[in-house]
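Omission of a single protein chain aside, the complex is shown with its protein chains in their original locations.
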Amino acid sequence: MNLWNRLMCYCRRRSPWLFHMNSGSCNGCDIELVASLSPRYDAEQLGVRLEGSPRHADILCITGPVTHNSVQAIQTVYGQVCGPKAVVAIGSCPATTNVFIDSRTIDGPLNRHIPVDVFVPGCPPRPDAIVLGIAKAAEILANRAAKKLPVEPVCIPGTECAAGCAAKAAASEVQL
Amino acid sequence: MNILTMLWKNLWGGSRTMLFPARPKVSKGYRGLVRFDPALCTGCAICKFRCTARAIEFRAGKGEFTWSYDPGQCTFCGRCVEGCKTHALSQDSECPPVYLTIGELKNSYTVARKPPAPKPAAAAPPTAAGPTADSATGGAQ
Partner (left out) sequence: MNLTAALARLLIFPGLLFAVPAAWFFLWVERKAVALMQGRIGPPFMQPFYDFIKLLGKSTPPRSGVAGLLMKVWPLIAVSAAAGAVGLLPVLPSSGGFQGDLILLLALLELPSMCIIAAGFSSRSIFGEIGSAREAVLSVAYNVVFLLAIISIAASQHTFRLEALAQMPVSPVHWLGVLMRCLGVLAILVCLPAKLHINPFSLPNAEQEIYSGPMTEYAGPELAMWELSHGLEWVAATGLAATLVAPVVAILVAPHLIVWWLAALLFVALSFGVVLLLSVVAAATARLAIDTTVRFYWQCTLIFAVLAISSALFMRLRS
């Protein structure tokens, strides 16, 4: 079924549906993400749709340094995103916790909890950079699903993520 | 009725969208990536002290120092640029690129220390104290 796989890869690149989650951000990156759907930058020309439910989405966009209160929520939502998925960390907070380094309430960069595919740096990143990051994530998603990359995103070696990742993802598959 | 005239004008006025992957020009004062000029740096490490996000790392060695900057950690506030006395740091309006692994964008520079500039008009008596003071400050850095 090579034709079906190629068609699926083609369609996955052209239809990235987002779910946006805020893990303690100052809202600057959230505003720029919503601005990327405004007429000037129009992410919808790539087929992007902002969805209301994580079960509908392919790409999880996360902003904010990960606070203690939001770790459980992020892992649950990551488990709820179905099928081939990708994660985009928007802003420099999820990548490196930026100015909140050494804070007592921050629980480290995002890839300690879930595997991240694309980092969009900036404080806040420009909306066109966010659209570029989403397009890159859609491409990674399509390639991964076409079996060119491992099925689940590769965990960063040497972090807690690699050890507990599979267990946490399975445990947070909340059923009915 | 106002909204209908607005919709009509939008329909016939053309869209304002930038076609992907075109990116708009940034304005002149936009605070983007920090640029480092090794020729002008004296290794005072004020930028590391002033950096709010610890994006600048400074490691002192004998006769040389390593200065590194991670745009992924940077918050683009510009304090380092303001604090640099020799204007070795400048901020241009380029946005940092999208990356896939942490630490991918970090740049390190190893700069050899320059010998201190000779003090002018130091010919007379305090010459005995002068060189020792200089060597003391040079060694402590």
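A and B are the chain letters, set down in written order, and residue numbers restart from 1 in every chain.
Assume a residue touches a chain if its C-beta (ideal position, glycine included) is under 8 Å from a C-beta of that chain, and two chains touch if they have at least 3 such contacts.
Keep in mind it's a predicted model, so treat the numbers as computed, not measured.
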item: Option touching the unshown chain, where A:55, A:68 or A:147 are the choices; value: A:55
item: Residues of chain A (touch criterion as defined above) contacting the omitted chain; value: 7-8, 10-12, 14-15, 17, 39, 42, 44-45, 47, 49-53, 55-56, 58, 80, 82-84, 145, 173, 175-176
item: Chain B residues that touch the omitted chain in the full complex; value: 3-4, 7, 10-11, 13, 15-17, 19
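Keep this in mind: only the chains that are shown with their structure count from here on.
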item: Inter-chain centre distance, chain A versus chain B - centres from mean C-alpha coordinates, in Å; value: 29
item: Touch list for chain A against partner chain B, complex; value: 39-42, 45-46, 92, 95-96, 98-99, 101, 109, 111, 117-123, 125-126, 128-129, 131-133, 135-136, 156
item: In the complex with chain A, residue positions of chain B that touch it; value: 15-21, 23-24, 26, 52-54, 70-76, 95-102, 105
